[in-house]
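One protein chain omitted, others in place.
Naming follows writing order (A and B), and every chain is counted from residue 1.
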Amino acid sequence: MNNEKITKGILFIASLIIILISAGMVLSLVRGAIPVFKEFGLGFIVSDEWNPSEGREVYGALPFIAGTLITSVLALIISLPLAFSTSLFIGEYYRNKPISKIIGTMVDLLAGIPSIVYGLWGFYVLRPFIVQLGLSPQGFGIFTSGLILAIMIIPYATSITTEIIQMVPNDLKEAAYSLGATRLEVLFNVIIPSARSGIVASYILAFGRALGETMAVTMLIGNSNNIPGGLFDTGNTMASVIANQFGEADGLKLSALIAIGLLLFVLTGIINGAGKLIIKKFA
Amino acid sequence: MTISNLNIKEPVLSIHDLSIAYEEDKYAVKDVSADIKKDSITAIMGPSGCGKSTLLRALNRMHDLYPNIITKGKIELNGVDIAEMSNINLRRKVGMVFQHPNPFPTMSIYDNVIAGYKLNGIRQSKTERDEIVEKSLVDVSLWNEVKDSLQKKGTFLSGGQQQRLCIARALAFQPDVILLDEPTSALDPIATAKIEELLLELKNKYSIVLVTHNMAQAARISNQSMFMYLGELVEYGKTKAMFTNPSDKRTEEYLTGKFG
Partner (left out) sequence: MNLSLTYKFKDNNDGGYRASKNKVFQGLVIFFALITISPIILIIYTLVVKGIGQINLSFFTEIAPNTFDAMTAVNNGKIIPGGILNGIAGTVFMVLMASIIAIPVGILIGLFLYENPGKFYANIVRDIADILQGVPSIVLGLISYIWIVKNVTMGYSALAGSVALAIMMLPLILRSTEETLKMIPKSLKEAGAALGVPYYKIILRVLIPTGFSGLLTGILLAISRVVGETAPLMLTALGSSVVNFHIDKPTNAVPLLIWEFYNNPNMVNLIWSSSLFLMAFILTLNLISKRIASKRGAF
């Protein structure tokens, strides 16, 4: 009996590890952020001044919060019709057909491409294309980064939605068809209402993913510390400012970057938590 | 109150006032007392949910795996309280065979038979191991069928053969008691007949307790039978006598198919 207790004890201690890591993370972020909050108060969150020059340091996170939210929302809007159509394709129209397997595999491949490769492709292929279309002089900015983000989050938006759509029971659909409904009508009157929360949750999670993307956005957004005014303005996001300005950051600047990391952590935590909660309640 | 006309001297297992609950106040087994005869087949039968599997699994302390289960009462193996033994030692003396044949899928047939020794880290010489494997497989009449494929995994065997393999695995320890929980309910009639034949041979050396939902099976092979209903041990006696002349009305109704 003794060694059973020991075994269970070891497993329990292991479970504590993950709790310690998470708690430790929160603590370290908060501790690191305190200096900059002490200096600028909560106004840090809504201030848009960013000046790292010595002696006149001012930091404010607003441009980056704005940049993050705007690019991610844009990414969601662009990816929605694409991801949703793909889910419908795989989960309903061509379900269990070989073509769905191919499309599904290719969408999975999208998920496997590292962020930096997306950035490179975006920089060398997408950007010149946008310049060619005359949308922007250099091709950097909110639109380009939003576009690349949209492509990156498509697999996440597609996979859960597809599963949920496939889970709608057959007899519900048959009842609708037996009343003479067309496929489109079954889709909008039976399948989607039935799967609604799951679909919403999957887009929330995709949004959460977009919020934290670093490399691809850094390479395409232009890295200017201002709140973007228009679709083709340059800007910056929380993740990319941390990556870019980390270099030799020290003292107050480091604290500012950590504070931004904390904000990003909280933001993604809330969004992901909400998405997971909806899925739990639904499934 | 159990109606019992058995008088068993030196029982291999002795159950005293056993009660088992899965949840507070929901007792699956209520105040069961019985002695199990040595080298004999005792069947436990009754309708679904009567507590027969729960009772069986108490005999090798299987319930220890599920800490929510409440157990009251005492069980003795050859006079020793099983709660005082380490459950590892208990399970070497009381073996178990399950309803669905479950040979370990990652082990060969050979390794499956001596799995009890191997998993416990008991070192043996190759000759000792070979002997045990051969003897156990011979005892379950599987030796000739598998002696040339001992290194293969057991999953290619038929359901009946897999179940005999599982019995061989339980026999490798030469236990005092073998517990079988509906061992043939997942098998076809021919495989079932073979297992019943096997049990009739084994009872000469092993004490066998068999849970079955098939009363014809109990009638065919058991020496003593217990009838359980809603957690109570209603009647317990020599099989022939109980089937031809049940003492309790509920036993009679079950045996004549009025419920179950």
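Everything below uses one rule, namely that a contact is a pair of C-beta atoms (placed from the backbone, for glycine too) under 8 Å apart; a residue touches a chain by one contact, two chains touch by 3 or more.
Quick caveat: nothing in here was measured; it's all calculated off a predicted structure.
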Which displayed chains the hidden chain touches across the whole complex: A, B
Residue of A:V58, A:I103 or A:L135 in touch with the missing chain, whole complex considered: A:I103
Residues belonging to subunit B that touch the chain removed from view: 60, 62, 65, 87-92, 95-96, 98-100, 102, 104-106, 115-116, 118-121, 155, 166, 169-170, 173
Touching residues on subunit A - with respect to the absent chain: 3-4, 6-8, 10-12, 14-15, 17-19, 21-22, 24-25, 28-29, 32, 81-86, 88-90, 93, 95-97, 103, 106-110, 112-118, 120-121, 123-125, 151, 154, 158, 166, 170, 173-174, 177, 180, 182-185, 187, 205, 208-209, 211-215, 219, 239, 242-243, 246, 257-258, 261, 264-265, 268-269, 272-273, 276
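In this text, only the chains that are shown with their structure count from here on.
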Euclidean distance of C-alpha centroids - subunit A vs subunit B, Å: 56
